[in-house]
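Read the structure below first, then the notes.
With one protein chain removed, the remaining protein chains of the complex are shown where they sit.
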Amino acid sequence: MSKIEFISPEGLRVDGRRPQEVRKINYRLNLFSRADGSAYYEQGNTRVLAAVYGPRQVTRRGASKHDRAIINCEYSMATFSTGERRKSAKRDRRSTEISVVIRQTFESVILTHLYPRTQIDIFMQVLQADGGTRCACINAASLALIDAGIPMRDFVVSCAAGMIDGVALTDLNYIEDSAGGPDLPLAILPKQNKICLLQMDSKLTIEQYEEVMQMAVEGCKQIHAVLDAKLKDVTDQLVNKRKTLL
Amino acid sequence: MKLEASADVIRKLHPLEFYKRFLPEGIRPDGRNLNKPRVTVISAGSLTTAEGSALVKLGSTSAICGIKAEVTIPADTEPQCGKLVLSVELPPLCSPNIQRWTDSVEQNSSLEVQIEDILLKTNVLNLEALCIKDSSAVWVLYVDVYILEHDGNCFDAALLSVLTALTNVKLPEVEVNEEQIVSIVEGGSTQSLELNHYPIPLSFCILDDKLLVDPTSEEEELSSTCFTIVYNNRGELCSLYKPGGKHINDDILEECKQTTLNRTEHIVKLMKQANEAKK
């Protein structure tokens, strides 16, 4: 039985991380000139793009809300993003589900009441998938919204955690994700310490659940620290530029 | 309200008027000369999940192309020919004007057909080179282009990304057994594709009777006609495409051909550099 050893007795995962470590994160803001906000986000080998358009005129008449902006999210994976070529690039059921989940996440965070009768579009394109695309997209969207200057209650950060062979692991990559263990994507508002998205669709005991949940929260906090630090740098640079311009 | 303070407003409300202030001066709102293409950036091999990939930026227009290879059975009529399947997508992410996937269907299809025609009819790639075993196994290359930002002249960006990605393709070494089962040789070498020639495109538009090279999307919308000329690195004309619009004179066309021809060398160099850099 040559099963993959997902976590070595030395405590290292298949890719050399320790259970509580998230992958390497890198991102860039303001990628596109035509979008109101955009971000490129890398978490390990998972690479996504997000673009935000809006607030703008509501396209579908009747969908408009008199007291707030409506949010529209689209998640899609490129055909070449996975190891095996994906047949349909556009809207399959999974993408739709993820789109809805992300939309609902942001509906609760964006201060939509400030923009009545408008629409905010968030488009996410997965260029390369290595597990955790859902969470990566939320992080990318969050950054793109910040880039677009759309007011939010808090920074949304997301991270998944799972459990393999009884060990809780944060930020699963594709191989770990395919191990068939439980997978728990979580999105939190780190400053307010609130949960805005939690999905868990496998059976876990309460003790295990708490352990995995703890891992996911830790992951979110690590990611937040990285994103926040870089964001401050970027903002400082912008401010400095502004100063020199003035 | 002061009028002069809001150039942006004029641009939004009277775009043509706005342009008419610039063009006679021989300069465009983005600071370019009329005959100057945007800064072209080509990079290759950035997507590790694909067998070949490339990212091409023309100013802010950017196209990413990924190529995945699969093994398939060749058609009976062409037992030695591999296949090439092309798709071009303009996701809603790429432009404020495209709000849904369905909004870009027409554009997708025409780009696909144009590029496919150039690749296949001018024989850029020997499909025989994709043959693994006569009449039993060939490679099929799925070439997928995503326009990440659409700021005019998608065609050039898309075609360049496809060419660069093709040169970037690395096929694994395979062997075929008596049962016609293809298997990948573990630790085997990889095979690159040889392109017969590089068809390099350049697009133009006529705006206010002025000829603009490499138009932005704003210019495309205002223009009376757009057209594309493709020359390859051997100086052969590969394609001329002018879908309707205002008539143009032969001499303009001649001038454009020359501009295109002059550009090919530079672009081919960029492509090669991109691929070298990855090695």
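A few comments on the model shown:
Order of writing sets the labels: A and B. Residues in every chain begin at 1.
In the analysis below, a residue touches a chain if its C-beta (ideal position, glycine included) is under 8 Å from a C-beta of that chain, and two chains touch if they have at least 3 such contacts.
Note that contacts and distances are computed from a predicted model.
According to its UniProt record, the chain left out of view corresponds to "Ribosomal RNA-processing protein 44" among "Ribosomal RNA-processing protein 44", "E2 ubiquitin-conjugating enzyme", "Trafficking protein particle complex subunit" or "DNA repair protein RAD7".
Only one residue in the set B:D30, B:E70 or B:E255 touches the chain that does not appear here, and it is B:E70. Annotation: of A:D15, A:E97 or A:E210, A:D15 touches the absent chain (contact as defined above). If you put the hidden chain back, the residue from A:R23, A:R103, A:R134 or A:H224 that touches it is A:R23. Within the entire complex, the positions of chain A that touch the omitted partner chain are 1-2, 5, 8-10, 12, 14-17, 23-24, 44-45, 83-85, 128, 130, 163, 166, 173, 175, 181-182, 203-206, 208. Think of the hidden chain as still there; on chain B it touches residues 48-51, 68-72, 172, 177-179, 181-184, 187.
Convention: only the chains that are shown with their structure count from here on.
Chain A and chain B have Cα centroids lying 31 Å from one another.
Those residues of chain B lying in contact with chain A across their complex are 47-50, 53, 60, 64, 66-68, 70, 87, 89, 91-96, 99, 101, 142, 144, 146, 148-151, 217. Of all residues in chain A, only 31-35, 45, 47, 49-51, 53, 56, 59, 74, 76, 78-83, 85, 89-91, 121, 123-125, 127-130 touch chain B in the complex they form.
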